[in-house]
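Dropping the structure in here first, questions after.
The chains shown are only part of the set, and none of them has been moved.
Labels run A and B following the written order; every chain starts at residue 1.
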Amino acid sequence: MSWNRKHLLDIQSLSVEELRIILSTAAEFKRVGERAIKKVPTLRGKTVVNLFVEPSTRTRISFELAAQRLSADVVNFSAEASSLKKGESLKDTARNLEALNVDVIIIRHGATGAPHFLSRFLSASVINAGDGAHEHPTQALLDVFTIQEKKGDIKGLNVTILGDIQYSRVARSNIWALLKLGANVTLCGPSTLVPRHFEEIGCKVTHKIEEAIANADIINLLRIQHERQRQTSFPSIGEYTSLFGLTKSRLETTKKDVLIMHPGPINRGVEIDSDIADGDRSVILQQVTNGLAVRMAVLYLVTGGRGTQEIAPASA
Amino acid sequence: MSWNRKHLLDIQSLSVEELRIILSTAAEFKRVGERAIKKVPTLRGKTVVNLFVEPSTRTRISFELAAQRLSADVVNFSAEASSLKKGESLKDTARNLEALNVDVIIIRHGATGAPHFLSRFLSASVINAGDGAHEHPTQALLDVFTIQEKKGDIKGLNVTILGDIQYSRVARSNIWALLKLGANVTLCGPSTLVPRHFEEIGCKVTHKIEEAIANADIINLLRIQHERQRQTSFPSIGEYTSLFGLTKSRLETTKKDVLIMHPGPINRGVEIDSDIADGDRSVILQQVTNGLAVRMAVLYLVTGGRGTQEIAPASA
C-alpha cells in the first residue's frame, strides 16, 4: 500500500497503514537532521505557506525549518495586518494564496474544521497545524513516533494522557493515533475537563491520578493554559498542581521505565515538577526533534513523494 | 528598443514601448510558475528588501515569492519595532539598507512620492509597491497583462473603473497604463469620489453606473475601504452598494463577454455580488497569478535583465 492523500487534515480518518507510512518516512528524514548538511533537494521549486491565523511561534518554526530542509521556498502569513483583518474571508485568503501557485498551505486556525474547509476547494495540499479544540495531527504523529522509538511497538502499551482533555486538540489527535496503533489509553484530569463520554470511543476515564499513573508505560502531560484559565474548570493553579501535577512523590509510584512526555511549552512546577521535566525519563526535547522529522515526512508525502530514494543529500 | 531603467516608480513616466517590454517579459515568467520546479537562478546572490512602511501581507507575499522564484535572497522590513519608530528618517533607513549591499528595495509607503524620493539618492533599484494615493504600478501592470491575455490587443477596448477613484493609487496607475495602450477609459462612482478633472487627461467621467457598464469590455471594481470609510464621501455602505455595487441585475445589462476585475481583497456583497466574483466572467484570481509573473519581470528588468535567454530552469 502507498500514500495517496493530498492533505493531512486529522488523525481520525487515517488508516493504520497510512499512520505507519508517515512514521517510517519520518524515520528516514530524522537521519537528514543528523547530517552535517541538513538539507535535501526534495521540494526544490515548491512553495509552502505558513497560514497561522492563530499565532504559534514554536509550531511555525518547526514547519518552516522542515520546509527549508526540503529546499522548499517558505512564506509566513500571520493574521495581524493581513487582509483577514480587512474583513476578507478565510476562503478568499486561501484562494488568493493558491493563485500564487502555492503547493502547500499549512494552516493553524481557532475554528474546528478550518483545514477541512480549505481542502474542499483548494488544489494545493492542506496540512492541519491545529484547528480549534479539534485536532493537531502532526503533534500526535511526533508523539507516537517518539513512543515507538523508545518502546518499540505501541500495541499493548498503557498510555495515560493527563490534564485538560476536553478542550485539547493534542489529546484528541493522540487518542486517535494511539487507539489505531493498539495502545490502551487512559485519560485523567478534573472531571470538568475529562468527561465520561470519551469511554465510548475506547478510552478509560479516571479522575484519580494514582490510578492513572500506576501502570502507565507513558504519561503524556498536557499544558495547563494558565494564561487563559477557564475559571469554572478548576479552582486555581495551586489546586490543579496538588491534585494532578506530576510531582516527585507521584513519580515514585510509577513504573521505573515510564516515559514522560509533554507537547510544550511546559509550566515548570504546575503540571510537571521541574526536575522531572529535565530527568532521564523525560523525552520532551526528543519530541521536538522528532516533530521536525515528522513534518518533513508529511510535507514530502502530501506533495506526492512516493519512496525514500529521493531523500538524497542536496548537492553543494 | 530595450529596457534601460533602474527603477519602477510609476506608470505615468513609462513609454508604450517600456510597457510592452514588461508585459512580454512577464509572459515568459508566467510559464516558470507553471513548471514543476517554479524557480530560475536569475537573481541568485542578489538581495531584495521588502520595505513595507505601510503594511500589506498580500502584496508583500507576492513580491517575496517573485524574488524567491528568481533565487534572490529576501528580507522583510516592517515599520513596527523598527528604527523608523525610533525617529529615524526614511532616507536614513533606506541608506542603511543600501549599505548592506542590497540590490532592490521594494517600498510601500503612505506618502506620495516616497519611492521617487529614495530613487534620487540610492544606487539600489527602487520598486514602488504603492505610494499614498498616487500610484501602484505593478497592480496596473498585472491588470493590463490580464486584459491582454483574455482580450488580445488593448487598443480600442472600453474599460470602466468603478469606485473610489479620487483616493485610489490602483485607479491612477491603471488609467495611465490603459490610456497609453489605447483603451477608452470610463471612470464611475459617487461624484465626491470621481471628480470631473479626470476628463482633462482623457478619461470619460460619469456618475451613472448604467451608463458606465453598458458598453464596457472590462469592468474594474475598486475596493471600498469600509474599515476606514470617509464619512463625507457617501452616506453608508448600503447606499454605496445600491447605487454602485455590481449586482446580478446590473450584470445582465452588460456585454456578454465583459471581464470583471478587482484588485482584492474583495468585499462580497458590497462593491461586488458574491456570485459574480466567483462567476465565469471574473478574472480576479487570474489577476493574482499574473501579479507574480509581472513582479518577477519587474525585478528581472530593474536589476539589468536584458533578454529572456536567462530564464532557464534552475538546476536541481
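One rule holds in what follows: a residue touches a chain if its C-beta (ideal position, glycine included) is under 8 Å from a C-beta of that chain, and two chains touch if they have at least 3 such contacts.
Since this is a predicted model, take the numbers as computed values, not measurements.
Undergrad: Assuming the 2 chains shown are copies of one sequence, what number of copies does the full assembly in this structure comprise?
TA: Whole-complex copy count for this file comes out at 3.
In the analysis below, only the chains that are shown with their structure count from here on.
Undergrad: Tell me the rotation angle, 0 to 180 degrees, that brings the C-alpha atoms of subunit A onto subunit B, to the nearest 5.
TA: Subunit A sits rotated relative to subunit B by 120 degrees.
Undergrad: Roughly how far is subunit A from subunit B, going centre to centre by Cα mean, in whole Å?
TA: 40
Undergrad: Which part of subunit B faces subunit A closely enough to touch in the complex?
TA: Residues 33-39, 55-58, 61-62, 64-65, 68-69, 78, 226-227, 264-268, 285-286, 288-289, 292, 314, 316.
Undergrad: Report the residues of subunit A in contact with subunit B in the complex, numbered from low to high.
TA: Those residues of subunit A that touch subunit B are 41, 44-47, 49, 73, 75, 77-78, 81-83, 86-89, 92-93, 95-102, 315.
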